[in-house]
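Shown below is the structure under consideration.
Heads up, one of the protein chains got dropped from this complex, but the rest are sitting where they should.
And then subunit A:
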Amino acid sequence: MGSGRLYLAVAVGGFRRYATYRAATAAGVFTNTVFGVILVYTYLALWDEKPHLGGYGQAQAVTYVWLGQCLYATLAIQGGGAEKDLMERIRTGEIAVDLYRPADLQLWWLAGDVGRALFQMLGRGVLPFLFGAVFFPMALPTEITPWLAFVVTLLLATVVSFAIRYLAALSVFWLMDGMGVNQALMITGIFFSGMVLPLNAFPGAFGEIVRVLPWAAQLQMPADVLMGETDPWRAYAFQAAWAVVLLAAGRLVQSAATRRVVVQGG
């Protein structure tokens, strides 16, 4: 219980910290709205040619676009969440300060990232989504149950997303530099999460593979749950499994890193 309050405080701090970047938030809302509009027209053109691509109707494709814009910053799909700070702290040796604290490194950063995600959802994600809902026809459920299920998948998606980025950040203990890792995170994140095209629409064996990779837990699962395209329990199980595997891997790498690897700088 005592440590619950600690991580709650860390999450609140993460939320408040991102809340201080007002200009960045406003710019983000604008960008996500503009991108949403561009993508919607692209998708509509595509779905005109290929109706029911990936099993989605036009309204569903539109909904998918706006969900993507809403979750883009929330799930730090192209990076830029807690892992960015963590990489910097490892690189400069500032991590020393985190290590001598009586707190769990992974939980600490997870809590901070959840706080960040919540802020970016409310501050940056909701507005573009509302904009989309007002100006474009969407396929949104009218009962409450899918929305509740959606919230659960969102939480799990946040954890999976964090777990991927945490692992990536830890690599800086060995690489001493986060540039390459950040680029890899960005490309894999955008492509394998289905930011470009829903993963449902990927054909053949390639499609089969991308749909079971952990990135599928981020945007595809919440979207399918919200639009009733998949059984929520199947989605939870898929996400939870990846969360457990990736967090455990993170833990393993973390203990190797802190045992073997050296804290930089005097």
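Simple rule for what comes next: a residue touches a chain if its C-beta (ideal position, glycine included) is under 8 Å from a C-beta of that chain, and two chains touch if they have at least 3 such contacts; residues count from 1.
Just so it is clear, contacts and distances are computed from a predicted model.
Asker: Would you mind picking the UniProt name of the chain not drawn here, from "Methionine ABC transporter ATP-binding protein", "Lipid II flippase FtsW", "Cysteine desulfurase" or "Xanthine dehydrogenase"?
Answerer: Missing chain, UniProt protein name: "Methionine ABC transporter ATP-binding protein".
Asker: Kindly state which of the options A:Leu46, A:Ala59, A:Ala103 or A:Leu175 is in contact with the chain not pictured.
Answerer: A:Ala103
Asker: If the hidden chain were put back, which residues of subunit A would touch it?
Answerer: 2, 5-6, 9-10, 13, 16-17, 20, 93-94, 96-97, 99-103, 258-259, 262-263, 265-266
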